[in-house]
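What you see is the complex with one protein chain gone and the rest in place.
Chain lettering (A and B) follows the sequence in which the chains are written, and residue indices restart at 1 in each chain.
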Amino acid sequence: MLGSYLPALVFLALGLVVGGVLTVLNGIIGPKRPGTVKEQPYECGLPSEVTSNFRFGISFYLIAMLFILFDIEVVFLYPVAVQLEAFGLFALIEIMVFIFLLFVAFVFVWRRGALEWR
Amino acid sequence: MSVNLSILVFLPLLAGLLCAVVPGSAARWIGLAASVLVLALSVMLVAAFDPDAGLQFVTDVAWIPELGVRYSLGVDGLNLFLVLMTALLWVPATFVSAHAGYTRPRLFYFQLGLAETAVLGAFLAQDLALFVVFFDLMLVPFYFLIGAWGGADRVQATTRFVIYTLVGSLLMLAGAVALGVLSTPDGGQISFDLAELARRDLPAGSQAWIFWMFALAFFVKAPLFPLHGWMPDAYRSSPVPVLVLLSAVLSKVGAYGFLRIVLPLLPDASARFAELVILIAVVSILYGSVLAFSQDEVRLVVGYSSIAQLGFITLGIFSLDPKGAQGAVMQMVNHGLVVVPLFLLAAVLVHRAGGSESLARMGGIAFRAPVLAALLLVVSLATLAMPGSPNFVGELLILFGVFETHIVYGLVASAGVVLAAVYMIRFFQRAMHNRVGPSVESRDIGRVDFAAVAPLVLVIVALGVYPQFLLGRTEAATVAKVQEAGRLAEPPAAATAKEPVR
Partner (left out) sequence: MSLIAQVQAPTVDFRGLSPLIALVVGANVVLLAGLLRGAGVQRVLVPLLAAVTLIVAGALSVAIWETGDVEPLVQSALAMDTLTLSMSLLFYLAGLATIALSLRSSAVGEAGAGEYYTLLLASISGMVVLAAAENLITLFVGLELLSIPLYVLCGSAVRERASLESGLKYLVIGSVGSATVLYGLALIYGATGQTDLGRIAAAIGEQVEVGDPLLLTGIALTASGLAFKASVAPFHQWTPDVYQGAPTPITAFMAVATKTAAFAVFLRLFDAALSTNQVEWGPALAALALATILIGNVGAIGQRSLKRLLAWSGVAQAGYLLAGVVVGTRLGLQATAFYLATYLVMNMAAFAVVIASERVSERGDDISSVEGLGARSPVLAWPLTIAMLGLAGFPATAGFMGKFYLIDAAVDGQYAWLGVTIVVGSMISLVYYLRVVAAMWMAPDAPPLAGPVRRMSPASGGSPEADPRAQPETVAVALVCAALTIAIGIFPSPLFDLAVQVGTSISGI
């Protein structure tokens, strides 16, 4: 049984050996010519115009996230609505429960003031 | 007349719980009363004991049916006197503590009671799992007793003590479970009952590693030579009443475990490794004797002499000879009886020497303290196995046993007897005679210490006069324990002639 682990062990050992050898070889035989350009962080294209301390308002994220959540959940209602007769009473009750849970979430979000733009 | 062993075992714990809730000043007297009561119960036990009846006063109920563990207690010749010894020695230990006035008395007497319950339980358990439970439980109170009431470096000492011993105990736990599981026949119900386990077969290969797991636990507990590393620190740091129990009672549980569990349950391995264990025992005798001779601290003189004594006991057990085993049982009781007065008298001497543990600072008080000197003389002579002392009988039997089976080791071990005389006489001389130490106060033994020591000395003398009282009751059980292993250990020529049963 332990024999079946042999490939995995060989693989592990090979990985360690190859990785280690390459790292060491790089350090030994690789050319080292440091320069100021090489020390700088890499960025492609034009110099960036956006300053790094720019921030979106936190409300934007909140509203966007809530929109996506409710949006996707409403999408869920469509297939059931279209085929309600085929699914029967069970699906109706299920969807009512689902909508009720959404409602609870909505009340929570509303009462906690997440819908007010700050 | 019958004695309920559960009451005997759990009485100290109940008293200890009571101690934990009453006012501190009352705790010590409750503790003392409980220890006396336990002693009375064990005396009744000895009185009611029938030497020919095998296991008696049995309590046997299912404890954990799913694991085949039973709550099973019983008395036979093997543990009868060890129980009596435990109960007897707990009285002076509690008595001395009661007069020493330790801080946090409620906790102290609770731990002391728990300790007595654990030791009695370990001696009386007839189920392997139950034995392991009590054996490990012993550590908890001693951990606290040394760590909270000890001297300098107590935390380090007690931690080392617990780690050493629990390393052994936990290995034993694994060994015990393995013993139970592996000896269960296919389709059979797992059992840890000692009598049942002795009937079941265990392959010799499994016996070997399980043997060493048990042996390590018992060696550490004793302690024997290579595993005694916890001993010096723990002996130095323990409070005196705890020290006497540690040395007199706890060390015997290990030796007892060999007779109760290892020899009957693992006879193949016992026979196979007997010579090695005997070697360890002989080395312990020589090592302990030499160090006892060279130590300056009184506690360590007695401590190392205990290693030598335990070496003798182990030697007797692993001679796998009925006489040797009998001697070992006798010597277990004897050692407990002499080491307690030794430590208590040593504590008196330390007190007289202004609190110094050093032998060099003692001496010269024999004339002014004749009672103290007389008591110490009797105890010292008993320790060095003077003819007429019970120790003489014990050691003689052990040596007989060893000579029967391993004559070379017997000869070497005999040197240990001589060495004992050397270190004990040195101890007595330095402590009592010679020049008066620099700050020695020459006063005789106090009433409290006298009351604690004198009865024990009387018991020693009585047992020296009439050893048959003990030997007659222990013989049947002890001989039965070594029979199987002894038969297996016979020279190959003789063994092959017989039908190999296992």
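Everything that follows uses one rule, which is that a residue touches a chain if its C-beta (ideal position, glycine included) is under 8 Å from a C-beta of that chain, and two chains touch if they have at least 3 such contacts.
Just so it is clear, the model here is predicted, and its values are computed rather than measured.
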| item | value |
| --- | --- |
| Full-complex contact with the absent chain, from B:R154, B:H406 or B:R473 | B:R154 |
| Candidates B:L32, B:L45, B:L112 or B:L137 - the one touching the absent chain | B:L137 |
| Contacting the left-out chain in the complete assembly, out of B:V43, B:L170, B:M386 or B:V461 | B:L170 |
| Candidates A:G19, A:G57 or A:G88 - the one touching the absent chain | A:G88 |
| Omitted-chain contact residue, chosen from A:V17, A:V74, A:L101 or A:L115 | A:L101 |
| Where the unshown chain meets chain B, residue by residue | 63-67, 104, 107, 129, 132-134, 136-137, 139-140, 143-144, 147-148, 154-155, 158-159, 162-163, 166-167, 170-171, 173-174, 177-178, 180-182, 190 |
| Touch list for chain A against the chain that is not drawn | 1-2, 4-5, 83, 86-88, 90-91, 101, 104, 107-108, 111-112 |
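Heads up, the rule we're going with is that only the chains that are shown with their structure count from here on.
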| item | value |
| --- | --- |
| Chain centre separation in whole Å, for chain B relative to chain A (CA means) | 67 |
